[in-house]
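Notes for the one structure printed next.
Shown here: the complex without one of its protein chains, the others still in place.
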Amino acid sequence: MRLNVPIRLRWSDLDAYGHVNNAEMLRLLEEARILALWAPDEAAARVDSGEAIGASTAVLDSRPGADTLSLMAHQEIEYLVPIPYQRQPLNVQLWVSGLGGASMDLCYEVRSPAGVQPEVVYARAATTLVLVDRESGRPRRINERERAAWSPYVEPAIQFHRRGR
Amino acid sequence: MRLNVPIRLRWSDLDAYGHVNNAEMLRLLEEARILALWAPDEAAARVDSGEAIGASTAVLDSRPGADTLSLMAHQEIEYLVPIPYQRQPLNVQLWVSGLGGASMDLCYEVRSPAGVQPEVVYARAATTLVLVDRESGRPRRINERERAAWSPYVEPAIQFHRRGR
Amino acid sequence: MRLNVPIRLRWSDLDAYGHVNNAEMLRLLEEARILALWAPDEAAARVDSGEAIGASTAVLDSRPGADTLSLMAHQEIEYLVPIPYQRQPLNVQLWVSGLGGASMDLCYEVRSPAGVQPEVVYARAATTLVLVDRESGRPRRINERERAAWSPYVEPAIQFHRRGR
Partner (left out) sequence: MRLNVPIRLRWSDLDAYGHVNNAEMLRLLEEARILALWAPDEAAARVDSGEAIGASTAVLDSRPGADTLSLMAHQEIEYLVPIPYQRQPLNVQLWVSGLGGASMDLCYEVRSPAGVQPEVVYARAATTLVLVDRESGRPRRINERERAAWSPYVEPAIQFHRRGR
């Protein structure tokens, strides 16, 4: 099973080539990941309606000041089609390709906005996150609640076609 | 009358002080302005439901490749309260404080997400845009359709309290 | 007297219009301001040669973890000429137009790289900063050392030609 997270482009995500900048693409992944995994703040929890993004998966308390930092250890991305400016939110599909003791592997596909046909897969990516205890600076184990929330979204990892020599 | 445009923060809008960076604040205004004024691309037009942002005001054809560039001439912003990270989209209120021949003055208030109480006004801003013909590089007049679309949103300009010496 | 701070553009400062994005322009000011005013970290202090930027003015201890936050209260910018991509660092001129009790007004001109002829003034700007004590969250007075360091750079404020209605 995959999560579908709508992520709106910003005008400034484009560079002078007229499409979304290569580094900015990782920003789209970051936004999808945060909406999918981070527990909402109180205000959001009160305002959110039932159809909230990550309703069952947003259980990681990783906001500024929280006990856990989620640190990026590794990231890989394959750019398939340049992304032009578009107004509708892109659909970032996200799933879990591995749950370790204190780390998790996430995979992503950046796709056309929901409903747009023909659908384009613009990019595929994988990232490895490590959960770190803010106080000690040491990795901390994924707890049972997190594991239960994320396990339904385990799917096989992306096989990248193009890896540098 | 004012437009209310929901603009979601990104995690990277915050700097190491832990709140939205001063320059990034203008990015929030830019996103609100584009959603409010720029005509949607075809895909968006087909997918958008009735409650689309800027349904009556998004008439400016200013996307990459279009005939009109909207160039920033002047910008002023007053920062009232630092913006912490929050998951719900901020409410950017936007109105027109002046319509010239080829330029327009917009005012903004960056506010708490819709429904959050007590509501905070984080910042107030004003920007002057000039419409420029891409071909000639010269200002081009606001046309009748644009003027009609934007006139309902004319309200008095912001009086800034704090201006540098 | 004015400080001249070389600030290199980044490729991603440009948007799809092919010139430096309006919000990103404030980033150039921010970088000039930090290099001019913030006290260098230890590593930088050891490595810096004599010709360091802000050799006499970089006395404000405002880095993450320091006692003072420098918060932006007001910002105004006039865009004169779009900035195309260029490899050489732009010359950001910076001076002090006012020193209050706990706040300072800075003015800027964003100019062509040093030595490029004819020289272009791309933008003019003014910002008001407030020094805030991290602990108490309250404004703190500009101290004698800071005032002495910055006073030689006091010059008249910019008169903006174009202010929104």
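Labels A, B and C are assigned to the chains in the order they are written; within every chain, residues are numbered from 1.
Please note the rule applied: a contact is a pair of C-beta atoms (placed from the backbone, for glycine too) under 8 Å apart; a residue touches a chain by one contact, two chains touch by 3 or more.
None of these values were measured; they are calculated from a predicted model.
When the missing chain is restored to the complex, the residue among A:7, A:32, A:110 or A:126 that touches it is A:126. Although one chain is not shown, part of subunit A still touches it, namely residues 16-17, 21-24, 26-27, 29-30, 64, 69, 71-79, 82, 97-98, 105-107, 126-128, 157, 160, 162-165. By the touch criterion stated above, the residues of subunit C touching the omitted chain are 8, 10-12, 14, 18, 27, 30-31, 34-35, 38, 40-41, 43-44, 46-48, 63-64, 84-88, 112-116.
What subunit B contributes to its contact with the hidden chain is residues 11-12, 14-16, 18-19, 21, 23-24, 85.
Criterion: only the chains that are shown with their structure count from here on.
Taking each chain's centre as the average of its CA atoms, subunit A and subunit B sit 27 Å apart. Between the CA-based centres of subunit A and subunit C the separation comes to 35 Å, rounded to the whole angstrom. In whole angstrom, the spacing between the mean C-alpha positions of subunit B and subunit C is 25. Annotation for subunit A: residues touching 2 or more other chains are 11-12, 14, 18, 85.
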